[in-house]
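What you see is the complex with one protein chain gone and the rest in place.
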Amino acid sequence: MNWREFRHNRRAMTGASILGVFVVVALLAPVIVPYSPTAIRFTPNLLPDGAHWLGTTVNGQDIFSEVLWGTRASLFVGFLCASLISLIQLVMGVFAGYVGGLFDTVATAVTNVFLVLPSLPLLIILAAYLQGGSVFVLIAVIVVTGWAWGAKVLRAQAITLRERPFVQAARISGESRWHIVMTHIVPNMLGIIVSNFFGAALFAVLAEAGLEFIGLGNINDVTWGTMLYWAQEGNAIFLGEWVWLLVPGLCLALVGTSLGLLNFAVDEIANPRLRRLA
Amino acid sequence: MSALLEIRDLTVGYGWRFPPAVTAVRNVSLTVNAGEIVGVAGESGCGKSTLAFAATGLLDAPGRVVSGSICYDGTEMSTLSREELRRLHLESVSMVFQASMNVLNPVMRIGAQFRDAMAAHGVSSKQEARRRAEEAFDLVKVPRRFLDAYPHQLSGGMRQRAVIALALVMRPKLLVLDEPTTALDVVVERAILQSLDELRHELGFGVIFITHDLSLLVEIADRIAIMYAGRIIEEAPARELYDHPKHPYTIALMGAFPPLQGERQRLSGIPGQPPDMKDLPPGCSYAPRCPHFMPGTCDVIDPPEVVIDERRRVLCHLFQPHESTRV
Partner (left out) sequence: MSSPVAVSEAAGTANAPALLEVRGLTTSYGIGRIGRHQVVKALTDVDLAVARGEVLGLVGESGSGKTTFARTLLYLERPTAGTVLIDGDAMPKHPNTHRLREHRRKVQMIFQDPYSSLDPLRTIESTITQPLRAFDIVPRREERQEVEDLLAQVGLTPAKGFLTRYPHELSGGQRQRVGIARALAARPKLLVADEPTSMLDVSIRLTIMNLLLDLQRSRELSLIFITHDLAAARYVSDRIAIMYAGRLVEIGPSAEVLGKPRHPYTMLLREAAPDPTQRGLARIHAEERGEPPDLTALPPGCPFAPRCTFARDECLVELPEWRPAGEGHNVRCVLVDKATP
């Protein structure tokens, strides 16, 4: 992973900038939010005006405050899920690929099982069954359905690296297995691990929003997904409240795009063969 | 009879700007006649592969010919259109690369690849293509049934023979081989070289044989050109080069091959490293490593090309024209 390359890659910088804006918003939300996002004391269904930049919902909440607050939820879920998924992939993919043997056989079998399960229906069924009590249920569901594919990719790469002479040299230099994985294998496939991380974050953000939109999240939480749910419930279209429907969706799209850009960019940087000729 | 290939004062570089950042081949002149095997020997970075690509018109950007001429059978290559150049390939000039596996499409049967190659050169009849392919396989002594096989089903030696067969299928007049046997075992290599030798006597094509293995060239080539840092520093008939090498690099290179028999003696390699082609020092590129280095001359003035006789030349300050003795 070449950080200098990163700075010069347009897609990486664009993605990072957009994401950066949202991260800042998420961190500063409690400070910059004009009203409490859960307060329902405002006149409902107002169109954007001076006091309410994006208008109010059918329940009388300020949309702008909700949007700002929702950033926290999306990013929190996105990055937490991505981290957990990456951790699982490290064990079930990288480590399994390197050590081989029984551990690998079992891990591959488990991975294949999870791979075969259709994630979208599974996501919906699990969320519905577990009755969206808290966001942690969503996180668990997303992690369980989202780790398998990346694990397979990482495993393949780890197996390739395992055969490289410098790894064999490390083995005969007396290094322990875990040490070799962490100091030789992982750094030499960092690009694909990071790129997987962003891919997982993208999946998580969109999966969360999707589940909440169909009402499987906690509808009292303030997130972009639940905003869309309420906009749908509140007939925003018929009331001409485009903003209410559009803005959360746009935010999701932007965050999604930034993660996607970062995913591609890191892939490019790590694998010079994917680069376009300057 | 005009030479099959005449390269005059060729300079080839790599880079997007002009002049290019790296000059890989500098003022190289080489002639190949029909039925002749010309060996080009040198170590990595000396420019021999670049020379091969340029000579066959296969040089891709960012590499390009900066100056000089490449004349094939009397026709200047730079005057040819893309279409004409494409036709030149395979029909007149054929190249065999080092890693044969990279040449053959792994998911296509070999016979099909032959068909494709020939179709691009006007042989559209399936039967005709098959017949020619079988003939080519016979030439290189690969059983015909392997035409229906996939590349990975053949051993390394067979694959390389198949690639040579592909190169010969349109009966080119010039065959350029870039390290064709480096990845192969010595027995297989010897067998392939034997076949090649027989074929060139039978079919009369000329060969440029590029390799780092000088001892091999002494056995198979008629003439040998030694390349160093983009230049041909010595050229002579193979036997003479071996018996009486003149350039210090040639002498050192010969000495770097341990003998198979005789007394066990300690030999020394060549100290130092080939120069960085992006940053060539003035004068002779070999000077920093040369035991006959003459300060004030070798590191300042470009060595002259000394023609020793009609078949030998040397690029070195140690020699004067019309003399084969040292200064």
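Note that the chains are named A and B in the order they appear, and that numbering of residues resets to 1 at the start of each chain.
Definition applied: a contact is a pair of C-beta atoms (placed from the backbone, for glycine too) under 8 Å apart; a residue touches a chain by one contact, two chains touch by 3 or more.
Remember, it's a predicted structure, so these values are computed and weren't measured experimentally.
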Out of B:47, B:157, B:283 or B:303, which residue would touch the omitted chain in the full complex?
B:157
Given A:14, A:36 or A:188, the correct residue touching the omitted chain is A:188
Which chain A residues touch the hidden chain?
164-166, 168-176, 184, 187-188
Contact with the hidden chain only, please: which chain B residues?
43-44, 155-158, 185-191, 193-194, 197, 212-216, 218-220, 239, 242, 252-254, 256-261, 264, 266-271, 273-274
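The definition used in the following text is that only the chains that are shown with their structure count from here on.
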Could you give the separation in Å between the centres of chain A and chain B, each centre being the mean of its C-alpha atoms?
54
